[in-house]
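Complex shown without one protein chain; remaining protein chains in place.
Chain naming follows the written order as A, B and C, and within any one chain the residues start at number 1.
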Amino acid sequence: MAFLTEQPLDLTPLVARVMSPERGGVACFLGVVRDHHDGRSVTRLEYSAYDAMAEAECERVVAEAEAKWDVRVALEHRTGRLEIGEVAVVIAAAAPHRDAAFMACRFVIEQVKRRVPIWKREYFLDGTSAWVAPRTAPQAVDRSAEAAPDAPTPEPASHTDWGV
Amino acid sequence: MAFLTEQPLDLTPLVARVMSPERGGVACFLGVVRDHHDGRSVTRLEYSAYDAMAEAECERVVAEAEAKWDVRVALEHRTGRLEIGEVAVVIAAAAPHRDAAFMACRFVIEQVKRRVPIWKREYFLDGTSAWVAPRTAPQAVDRSAEAAPDAPTPEPASHTDWGV
Amino acid sequence: MTVSAASTVTVRVLLFASYAEAAGQTSLTLTLPAPATVASAIRALRAQSARARLPERPLCAVNLAHARLDTPISTGDEIAILPPLAGG
Partner (left out) sequence: MTVSAASTVTVRVLLFASYAEAAGQTSLTLTLPAPATVASAIRALRAQSARARLPERPLCAVNLAHARLDTPISTGDEIAILPPLAGG
């Protein structure tokens, strides 16, 4: 099952894939391309991915959700060129109880944002474009210099010119 | 806008109604007719409503959600005969931020269950049928006999034979 | 509906689902001594329809909105006695 597609996303088949008479609640999420970012007018987006890892990571996220809750999850993320108002990601989570459906759906979108290697380039009204850099980007962990692996200490601030 | 319908529900037009380029996240919920209830096999359901009040109450629930969060909400509830696996209720909540979309969607389904006057009769595999009586049904409040309106005291247990 | 100065209050009472089945009717008209509340309508209903097996404090609505048992009611009001809800 491919999690990435260049085709427009449609929630209906995802819902159909997870829905069943034993699962009384289906929670869904759609992420929509917004027309603004940091106060600038966006005209379109280009999503690119590390395809093989993105597929593997989506599969792991879905498996984790299905292990944490009694739930079935479907997930698709679009890549390539997207226009304003188009859907970039769709999630459907079906569970016997709506609590689990909502929690799993929320878990999946948070994990997708945090872990799946996808990037987007925004094209602005003024003709420029830029890669989107989230303000709270996670950093790699390096525990090789730590005394206690379970109590990580922050590394000293960088003195090189490689900083972001 | 009618909130009740006897026609099969479809999430897509509800999502289209609330989605827009200013709202980056759409959270949805579908309630599905389950094949079991309290361990008994259910073959179909019949939903009936106090139509005029159900419409008014749905409108109030949506208005409350839209007042609490920066969100647009669409809601439909089906009535009449439903088969196992069919959708009984659909909700779509679109917001600039997904937090609000999820919270509003969750709020609406909880309030619908608690406040909208809809009843369902379950038809069982053995040919019998029964009105569904939730275990935690809310009771009417009566503060006429209370000293302090803000500190309600439980009424004494019923001594009539009218109790449920 | 304006509050009536008359000595009686006439209201329409609606029953639904299990309550309607038990009572054998879905609506009736009640005339009550003024001033009347939802609670007094329910007492009159019990006296009139012994088959309506209502709980001690049923969920109620007046004019399409949830109401408390002590909510005052006036001539022309639509009172609804609601069995435990099961929508969603």
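Everything below uses one rule, namely that a contact is a pair of C-beta atoms (placed from the backbone, for glycine too) under 8 Å apart; a residue touches a chain by one contact, two chains touch by 3 or more.
Here the structure is a predicted model, which means the values were calculated and not measured.
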### Task
Could you list, sorted by label, every displayed chain in contact with the chain left out?
A
### Listed residues A:Leu9, A:Ala27 or A:Val112, member touching the removed chain
A:Val112
### Task
State which residues belonging to chain A touch the missing partner chain.
31, 47-50, 52-54, 56-57, 77, 88-89, 109, 112-121, 131-134, 137-144, 155, 158, 160, 162-164
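Quick note on the criterion: only the chains that are shown with their structure count from here on.
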### Query
Among the other chains, which touch chain B and chain C together?
none
### Message
Distance between chain B and chain C based on Cα centroids, please, to the nearest Å.
### Response
23
### Query
Per the centroid of Cα atoms for each chain, what is the distance between chain A and chain B, given in Å?
30
### Query
Residues of chain B touching 2+ other chains?
31, 109
